[in-house]
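Structure, as C-alpha cells:
Note that this complex is displayed minus one protein chain, with the remaining chains in position.
Letters A, B and C mark the chains as written, and numbering starts fresh at 1 in each.
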Amino acid sequence: MTAALIALLLPLFTALCLLLLRSRSGVLVIVTSLLTLLAAAWSLYDVTVNGPQWLELGDWPPPLAIRFQLQPITALLLVFSAMIHLLVAVYAAGSQHSKTRYTDFWPLSCLLQGSLNALWLSGDLFNWYVTLELLGLAAVALVALSGRKAYGPALNYLLLSLGASLVYLLGVALAYGRYGVLDISLLGAMTEADTTTRIAWWLMTLGLMLKAALWPFHLWLPRAHASAPTAVSALLSALVVKGPLFILWRLWSEGAPTELAVEAGPVLAVAGIAALILGGWSALRTPWLKSLVAYSTVAQLGYALMALGLLMYWQLPALDAALWLFVLAHGLAKASMFLAAGELQASLGSKRVSALRGTTETMPVAMFAFAVAGGSLIGLPPSGGFLAKWLLLEPMFETVNHWPWVVGILLGTLISAGYVFRVVALAFDRADPVPPDFSPDRFAHWLALLPALVVWGLALISEPLIHWLTGVPL
Amino acid sequence: MAWLWLLIPLTPLLLVPILMRWPKLRSVVWLAPLPALPLAFMRPDTLVLPGLWPGAQLGIADGLSAILLLFTAALWLAAGLCAVSGHAKDPHARRFWVFWLLSMTGNLLLILAQDGASFYVGFTLMSLSAFGLVIHNGTTESRRAGRLYLQLAIVGELLLFMGLMLRVHEADGSMLLTAWQETPAGLPTLICLLIGFGLKAGFWPLHVWLPAAHPAAPAAASAVLSGAMIKAGIIGLWRFMPRGSGEEVMSLPASVAPWLLAIGLISAFYGVAVGLLQTRDKTALAYSSVSQMGYLLVLVALLLSQSVSVEALGLLLGFYVVHHGLAKGALFLGAGMAHEYRLSRVHWVLMALPAVALAGFPLTTGAVAKSLLKDQVGNSAFAAWEILFYVGSMATLLLVSRALWLIWRSQPGGPPATMPLPWKLGWGSLCLAAPVLPWLWPDLRVALLDTLSLYGLWGLMWPLLLGAVVIALVVRFNPQWHLERLARYQPGLVLSLRLRRWLQTRPVARDPMLPERPVRMPWAGWRNLERRWNRLGRDVVQVSAWVMALGLLWVLL
Amino acid sequence: MSLHEWMLDGTLGLLVLILAVAVLHVRSLYISIVLFIAFGLLLALIWARLGAPDLALAEAAIGAGLTGTLLLAAYGRVSERRRKAEEPLDWHAGPALLLSLIIAVILMRAVWPLPDLDSALVPAVADQMAQSGVGHPVTAVLLSFRAWDTLLELLVLLLAFMAVRQLLPSLPRQPEAWPLLQAWSRLLAPLSVLIGGYLLWRGSADPGGAFQAGALLAAGAILLRLTGLLPALGWHHFWIRALILGGCMVFLAIGVAGYWLGTGFLGYADGWAGPLILLIEVFATLSIATTLTLLVIGETREVRE
Partner (left out) sequence: MTQVLFYLILGVCLWALGLYGLLRLKESIRRIISVNIMGSGVFMVMVALAARSEDPDPVMHALVVTGLVVAISATAFALRLSVADVQEDDQ
C-alpha cells in the first residue's frame, strides 16, 4: 500500500512544487514520473504477492472512513497511467512540435495524473465525485492550452462535465438516502433491487457515461480531443475517459444487485455496438486527421462498454479481463496514434487526412507507428487489442445464440479496419507526396512508435496480464 | 535442452536491431539460419511456452518437419550467400536485409510451430515482410506487383484468421495442431483455410500475384520466395487439415478431395501453358512454380482422400518440397545472375542440373519425387488420372527448356565474366544438390535406387523423350505464333490497380486543369442525409442534454 | 408539524421555485443574474430552516455572494450585442418542460421512501466524535473523518485557479470606483477580517470553519480590490503563490507525516488532533481566501504573470 500511496502523492507534490517555484522543468516531471512508475510497479508486485489490500484513511473504522482499495486491476491501472504519463512527458519535453513547453502543462498534467490515481484507489461514491471534478477541470484546462480556437470545445466539455457530475451526484445522494453508506464494498452487501436503487444507479450510470463519452453521450469528445495540443490529446484519449469507466465498472460489478445488473447489461452492450458502428462510421467519413483518431476513441470505447454490458448480463467475471485489456490496449495504441497524428499534422502544416498522401516516403516512422497502433485497434493478432477481443469472443463461441454480438464485433472490426486503411492507403500513394512544411522530428516519431510496439508486446505477457486482471492464480 | 528451439527465431530477430546499429555487419547476416541445421539433427524436446499465448509450443514432431526445417534453412543460407554479393553495392541493402531476416524468422517459425497460433504468427510475419522484398527494387513493375501481393496477402491473412478461429472452435479451444488433425472440419473452415493458404501457395486460380511478384523481387529474394515461402501454404494445409480415421472426421474432407485434385491438375497444366507463352525468363519460372504447386496440392488431395498411408505421403511431400525448393531456388538465382554476367560453359552445365531435375530426369531428386508421386496416385482412389502425370512430366520439360532458353537470351554480350565467390558457392551448391543429394540422404537414396529398375526408367524416360521430340520440332520449324499478347493479359494486376485508384483518388480532387463539371453522384441523397445528421449534433451541449433527458426517461420508465 | 411551520416551508419552497423558473425564463440576462443571487440567499434561508447553519453561512458567502460577483463580472465582460441577445422561446421549450416534469415525477418516486430510512454514518460519527479532536461534528467530518475529500476539494479550487490562468487575457472593463463604496469598504474590510477570523476560530466547536471564513475574507479583499484600495495580487509574488498553495501543502504534509508516524494517512496522533486541525484550517482559510479573491477579481494579467 505504501507504494501505491507514493504513486498517488508524488505527482501531487510535484505539481505543487512546480507551481511554487514557477518552474517549467520537464526534466523534473520526467524524473518524478519515472519514480511514480517504479512505485506503481512495486505496488503491482506487492499486490500480486500479498493479495488485495485496504487502507482506511485516518485509521477510522470502515463505514465512516474513505477507504483505498488496492486490487491487481487498480495496481495495473496505476502502472498504466504512470507509463502513459511518462511517455507523454518525454514527448512534451522533447518534441519540437509540442507546443506545451512554455505553458502550465507540467503542473496540470501532474495534477491530472494525481487525480486519476486517486480515482483508481478510491472506493467511495462521493470521493469519486470529487476526483471526477478534479479530473474534468484538469482536462478542460489542458484542452484550453491550445489557445482561443479551443475555448468553444473546452466550454462545451466543461459544461457537460459539470452537468454529468450533478446527475451522478443526485444518484449518489439517492443511494446514500436509501442505504446510508457511501463505500462501494459496503453498499454491495446491502443493495436490493428496488425503485430507488434502480433510479440511483441509472442516474450515476448516465452521468458517468457522459463523462466517459460512451455512446450516445460522445458528442463533446471529438472536438475537445481534436482541438487540444497533441500531448494533451494523447493523455485525454488514453487516460481520462477511462476514469469514469472504472467507476462504472465498480458500480455495477461490485455495488449493484444482480437483478439490476442483468437488466441493465444488454442496454449497455447494445450502446457499445452502436458506438462501434456509428463512431467508426464517423471516423471513416471525417476529413480531419485528429477527428478521425478521436472518433476512433468513441468507437473503441464501444468495445469496453460492450464488455461491461455483457459482463453484467451474463454475470461472467471472466469478462473483467477483456474489459481492462481493452482499456490498456486502447490507451497505449491511442497514445501512439495521437502522437503520430500530431507530429504528422504539425510537420505537414495541414490538419486534413488528405494531406497524408505519400507520408510513407516523407515520414515513414510516424506513419508506421500510426499503422501499427491501428493494427491493434483493428485487433490484428498478436496485439493487445486482439487478446482483448479474443477474451470477449470466447464466451460467445460457447453458446450458439450469442451470434448477434459476434456480428456486432465483426462489423466494428471491419469499420475500424476501414478507417485505419483509409489513412494507410493514402500514405502509400507515393506518386505525388505532400511535402512537409517543417522538418519532421525523428525523435518524436520513434517515441510515438514505442507504445504501439508495447501494445503488440502485450501478447508476450498475456498470461501474467490475464492473471493480474482476473486475480486467478496461474 | 528444449529452449534451444528459441535460437532459431531469435537469432534473426536479434540480428535486426544489430543490423540497424552496425550496418557493416551485413556480410555475416546470411548466417542467421545456421542454428536450424544442427537442431534439425538433434531434435530436442518440444518447447512449451505458456507465457506467450495459450498452448504455444515450438519443436519438431515428425520426420517431415525435420526435413522441411533442414532444407528451408539450407535454402535460406545459400540464397543469403548469393545475396551478400548481390547487394554489396546496394544503397538500400540494410532495408533488404531487415525484411530478409524478418521473413526468414517467419518461415522458420511456422515450420517449428506445434500450435495454430504460433504457425499463424510465423505465417503473418513471413507474408507481410516479404512485401518488403518484393518492392525492394523500387521500379514501377515491382511496386505494382507489391501492391497486388499485399492486397491479396491481407485478404489471405483475414481468411486464414477466420479459418484458424473456426478450427480452434471446432477443437474445443485447443490450439495444438495434433489435436486439430483429429478434429472434423466444417465446410466454412475448409473454404477459409483453402483460400487463405491457397493465396500464399499460389495454385490456380489464386496464383494471380505470383507471376508478378516473384520476377519483380531481387534474385536472391525470388529464390526464397519461390523456393521456400510459397511452400508455407501447402505446409499449412497439411498441418491444419484433419487426417484422422473414422467416418465422421473424414467424410467431408474426402468429398472435397476430388475437387482439390482437379484444381491441382488444372494448376499444373495451366502453369505450363501460360508459362510457355512468356517472353521473360523469371516469369516463365514463376509459372513453373504455379504448375509445381499444383502437384503439391494433389498431395493434399491424396491426404484428404485417405486412400494412401499418411507416413508415405509425408515422406513424399518432404521429398517434393525439398526437390522443388532447391531446384527452383537455383534456377531463380541463375536467372538473376545471367542478367548481370555472361555465363560460361561450366555455368550452363550447372544450370542445366536443376532444370532437368525439375523435369524428372533419372538420377536426380526430381526423378524420385515424380515417380513416387505417380506411384502414390496409382495406388490411390484417383488411379485413373495417373496418365496425366506422365504428360505433366513432358510439359514440365517443355517449360524448363523454354525458361532456360529465355535465360540464355537475356544474357549480356561480351565474354563470360567471373562471378563473385560467394555467389558461386551459394548457387553452385544449390545446383549440385539435384544430383548429389540422393547419395547423401539415405531415405532418398533408397527411393532413387527403386526408380532405376527398367520399368521405372521407362516410365520416367518416355515422357521426356516425347518432350525432346517436341522441342526438336519447334527448334527445327521455329513457328511464329505471336501469342505473347495472350500472356500479357493479367486480370489480377488490372483489378489491383483499379482498387488502388478507387481507394486513393476518391477523396482527392480531380485534375485541377479540367473544368469543374457538376456531377450528380448516385449517393448524393445519402450524403445529404449524412450532412443533415451531422448538423443535428452542432450544439453539443443541447443535444447531449436531450439525449441525457430522453435516456433518463427511457431507462427509468 | 404546526401549521405556521408549514406556511413558512411552503412559502419558501414556492418562492424558490418561482425564482428558479424566473431565472431561466426572464429575458434580460442582467435580471436573470440578479434573480439568481436572490435565489441563493433564499436557499441559505432554507438551509437554516433545515438545521444546517454551516451551510447557510457557506451558501450566503459562496453560493450567493461569490457566484453573484462572478456572474456580474462575467456580465461586465460580454459584449453589448451578446447582452441584448434574448433567448428565443423556440419550439423545443414545450417538449423540454414536459420532459423535465416527467423526470421530476419519476425522481419523486425514487425519493418517496427515503424519509423513513436513516443513515449508518450518523451513529458512527457520534461514536467517534470524542476521538476527532474537535467539538463540531461537521468540522470533524470535514477535517478528520473525510479529510481526503477536503484535501481534494482544496485541489479542485487550486485547479480552477490554474485553469483560469491558462486563458488568454480578456478585455478588462474596470469602472471607476464609486466614492461611497470606497468609504464603506474601508469600514467593511477590517470587519470581514475580524468576522472571518472569528468564524475560523469558532469552527472547531460551532458552525463555521475554513470555507466560510475563507469566503468572507475573500469578500473583504474583493471589496478592497474593486475600490482600488488593494494593490494587484500578482501570481509572480512568491508570497501569493505560497498562500495559494499553502493549504494543500500543509494538509498533504500533515497527512503524510501521519502515515510516517503510524497513525494512518491523514490521521492525527493522539492529543495532536485539535492543534493540527487548527493549523490546517488556518492555512486552508488563507489559501481559500487568496484563491477566491484572485478567481473573482484577478484580471487575467495579474493571474498569469
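One rule holds for everything that comes next: a contact is a pair of C-beta atoms (placed from the backbone, for glycine too) under 8 Å apart; a residue touches a chain by one contact, two chains touch by 3 or more.
Just so it is clear, the structure is predicted and the values come from calculations on it, not from any experiment.
Engineer: What shown chains does the left-out chain touch?
Structural biologist: Looking at the entire complex, the absent chain's contacts are A, B, C.
Engineer: Among C:115, C:179 or C:271, which one is in touch with the chain left out?
Structural biologist: Touches the omitted chain: C:115.
Engineer: Using the definition of touch stated at the top, determine which of B:45, B:172, B:450 or B:539 touches the missing chain.
Structural biologist: In the complete complex, the chain left out is touched by residue B:539.
Engineer: By the contact definition given up top, give the residues of subunit C that touch the hidden chain.
Structural biologist: Touching the missing chain: residues 1, 5, 9-10, 13, 16-17, 20-21, 23-24, 29, 32-33, 36, 39-40, 43, 46-47, 50-52, 54-55, 58-59, 62-63, 66-67, 70-71, 73-75, 77-79, 81-82, 85, 87, 92-93, 96-97, 99-101, 103-104, 107-108, 111-112, 114-115, 117-119, 121-122, 125-126, 137-138, 140-142, 145-146, 149-150, 153, 156-157, 159-161, 163-164, 167-168, 170-171, 209, 211, 288, 292, 295-296, 300.
Engineer: Pick out the residues on subunit A that sit against the missing chain.
Structural biologist: Touching the chain left out of view, subunit A contributes residues 126, 129-130, 133, 136-137, 140-141, 144, 148-149, 151-152, 154-155, 158-159, 162-163, 166, 169-170, 173-174, 176-177.
Engineer: Quickly run down the residues of subunit B that touch the omitted chain.
Structural biologist: On the subunit B side, contact with the omitted chain comes from 539, 541-542, 545-546, 548-549.
Going forward, only the chains that are shown with their structure count from here on.
Engineer: Using mean CA coordinates as chain centres, what's the gap between subunit A and subunit C in Å?
Structural biologist: 32
Engineer: Do you know which subunit B residues sit against two or more other chains?
Structural biologist: As it turns out, subunit B has residues touching two or more other chains at 552, 556.
Engineer: Provide the list of subunit A residues touching at least two other chains, using ranges where the numbers run on.
Structural biologist: Residues 199 of subunit A each touch two or more of the other chains.
Engineer: Tell me, which parts of subunit B touch subunit A in their complex?
Structural biologist: Those residues of subunit B that touch subunit A are 50-54, 117, 120-121, 124, 161, 165, 169, 173, 500, 503-504, 507-508, 530, 537, 540-541, 543-545, 547-548, 551-552, 555-556.
Engineer: Quick one: in the complex, what on subunit A touches subunit B?
Structural biologist: For this pair, the touching residues of subunit A are 156, 159-160, 163-164, 167, 198-199, 202-203, 206, 210, 216-217, 219-220, 223, 264, 267, 285, 287, 353-354, 357, 381-382, 393-394, 397, 421-422, 425-426, 429, 459-464.
Engineer: Spell out the residues on subunit C that touch subunit A in their complex, using ranges where they run on.
Structural biologist: Spelled out, the residues of subunit C in touch with subunit A are 106-107, 109-111, 113-114, 117-122, 124-125, 128, 144-149, 152-153, 155-156, 159-160, 162-163, 165-168, 236, 241-242, 245, 248-249, 252, 256, 258-259, 263-268.
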